[in-house]
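All protein chains of the complex are present and in place, except for one that has been dropped.
Take a look at subunit A:
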Amino acid sequence: MTAELAEPASKIELPAHIGGGGEIPTFDVTLRVRRYNPEVSEDATWEDFKVTMYGTDRVLDALHKVKWEIDGSVSFRRSCAHGVCGSDAMRINGRNRLACKTLLKDLDTTKPITVEPIKGLPVEKDLIVDMEPFFQSFREVMPFLINKGHEPTKERLQSAEDRERFDDTTKCILCAACTSSCPVFWTDGQYFGPAAIVNAHRFIFDSRDDAGDMRLEILNDKEGVWRCRTTFNCSEACPRGIQVTQAIAEVKQAILSRKI
């Protein structure tokens, strides 16, 4: 079977003054992908792919091109392709990013672009890691509204200021970029990790929620917030720009002021 384009280029007649797609500059990039297939070998290896990409393309597009046109066995997760679902966090040039939000032209295309799975979670194949430990910690902080009062007949109202208090941490898409950038998590997989704390923060500081104390108690664990070393790797990694380290510090403060 000849290599056939999975997605043929769309043909739209554009008037000359608008200009065609050809105006977007193209360039060659080398994608250096960390390959791992436990059914073949226990060792992970690097594999280089050379692809011609456009200036508007992202790392995800390059991965698609590789998978669709060169080697269909390259495995990675992605769903929305627009930075919403959080499934394609990976280590690109040594930094945790979403492949669908990283433009190739923003990287140094003269050198190979390294693409690895996120660190600290067990790799299943190529760029796919087992997210179960990550979600286990997420579930443990009870990321849902717990309200002791009577169920209101209409919506639960909240002032704009009260809503603002936890606005930043509502943005999390559970991509695990933060947790897998944390050096504490790399060596101690039992640490709850920044993402779980961010999602606890979202409910701890919600005026409509009544279980803040329970969540603070859960995070006052030896594997909880006190494990944080304030290295700011998580804040730097978060594709949603959440001030993760600050959220962790606020949870620390809340535990302290409750206990003392």
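What we mean here is this: contacts are C-beta pairs under 8 Å (C-beta built on N, C-alpha and C of every residue); 3 or more make two chains touch, one makes a residue touch a chain; residues count from 1.
Here is the rule we use: contacts and distances are computed from a predicted model.
S.K.: Out of "ABC-2 type transporter transmembrane domain-containing protein", "Succinate dehydrogenase", "Cytochrome C oxidase subunit II" or "Putative spermidine/putrescine transport system ATP-binding protein", what name does the UniProt record list for the absent chain?
M.R.: "Succinate dehydrogenase"
S.K.: For the chain left out of this view, which of A:31, A:74, A:178 or A:255 touches it?
M.R.: A:255
S.K.: Even though one chain is hidden, which residues of subunit A still touch it in the full complex?
M.R.: Where subunit A meets the chain not shown: residues 122, 130, 132-133, 136, 183-184, 187-190, 218, 220-224, 226-227, 229, 252, 255-256, 259.
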